[in-house]
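The complex appears here minus one protein chain, its other protein chains still in place.
And now, chain A:
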Amino acid sequence: MTDNALSRLLSSRDWLLADGATGTNLFNMGLSSGDAPEFWNEDEPDKIRALYKGAVDAGSDIFLTNSFGGNASRLKLHEAEHRARELSRLSAEIGREIADAAGRPVVVAGSMGPTGEIMAPMGSLTHARAVEMFHEQAEGLKEGGADVLWVETISAIEEMKAAAEAAGLAGMPFCCTMSFDTAGRTMMGLTSEGWAEQAAKLPTVPTAFGANCGVGASDLLRTVLGLSNVGGEIPIIAKGNAGIPKYVDGHIHYDGTPELMAEYALLARDAGATIIGGCCGTMPEHLEKMRAALESHEKGPRPSLDRIAEVLGGFSSPSDGTDDAAPQPERTRRRRRRA
């Protein structure tokens, strides 16, 4: 587990550039909103090659496979739950081909997104079933030649634990990022610092961990500050959205410019991230600027929240729950009848 394509790159470099958006790029290539992107691994492999190559040519050291929704639970919506392993394998096979032709070490990261279900006891998804689904997808990605698994956009720590267990079962190194989109926390209320503490205790220790998606680039960096505050040994991943989505002439456009994302990349490194990339709205032109900025600048001092807001814009909430300013219940409940 300690020696893999990603850990080798990490030990030889101070920072790595990950990729940008998958959905936004595929949408621009004509994916219509009704379709599962994973079907394109079979039906439109040239477009998936173009997606991967776009990131590699823009300087990415790591790119994620087109398998975000490739678990049985998500594919079930397209009557394709039986194809989770196969579609995931295909996504990684195409990835392997592009990475091997890059002429430099490029890591194929097998993307695994959330199941979209709420875990028991609150919801209906059991731990065992979640592990089984993630494991099935992990085996497919492994067969296709992925170097590492990349679990992303997770909100519930219980679901992340299931994914980590699945990575262990598949014998694959893995990276994992959660999405902090609700007052600076995950939808389930986990803070950045809470995540950093939990990540070190996962059943399979991640090669790198961090945050992706969420609200905008500023919020994501506030999260990275929280992660690095805890001060663990595991490298930190920052994959923020290219600004905020806007609706222009029937299409979605993200308002983060390539120049802004270059600033974001530098601040992400200053804030303690080692693996830096984008999420929704991040295109190859953004990645190029990000790479150029990281190469031409030295790592700077750890930025303050004010500095981040000044460069990238304000935050979506005054507090992210890691300081004393987090809102508290106003009413004093008399007591609980039972603990």
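Heads up, the rule we're going with is that a contact is a pair of C-beta atoms (placed from the backbone, for glycine too) under 8 Å apart; a residue touches a chain by one contact, two chains touch by 3 or more; residues count from 1.
In the analysis below, contacts and distances are computed from a predicted model.
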| item | value |
| --- | --- |
| Options "B12-binding domain-containing protein", "ABC transmembrane type-1 domain-containing protein", "Sugar ABC transporter permease" or "Hydantoinase/oxoprolinase": UniProt name of the undisplayed chain | "B12-binding domain-containing protein" |
| Contacting the left-out chain in the complete assembly, out of A:Ala102, A:Ala292, A:Val311 or A:Ala326 | A:Ala326 |
| Contact partner of the left-out chain, one of A:Leu77, A:Ala101 or A:Ala128 | A:Leu77 |
| Hidden partner interface residues of chain A, rising order | 23-24, 26-27, 31-35, 69, 74, 77, 116, 118, 122-123, 155, 181-185, 187-189, 244-247, 250-252, 280-281, 317, 319, 321, 326-329, 331-339 |
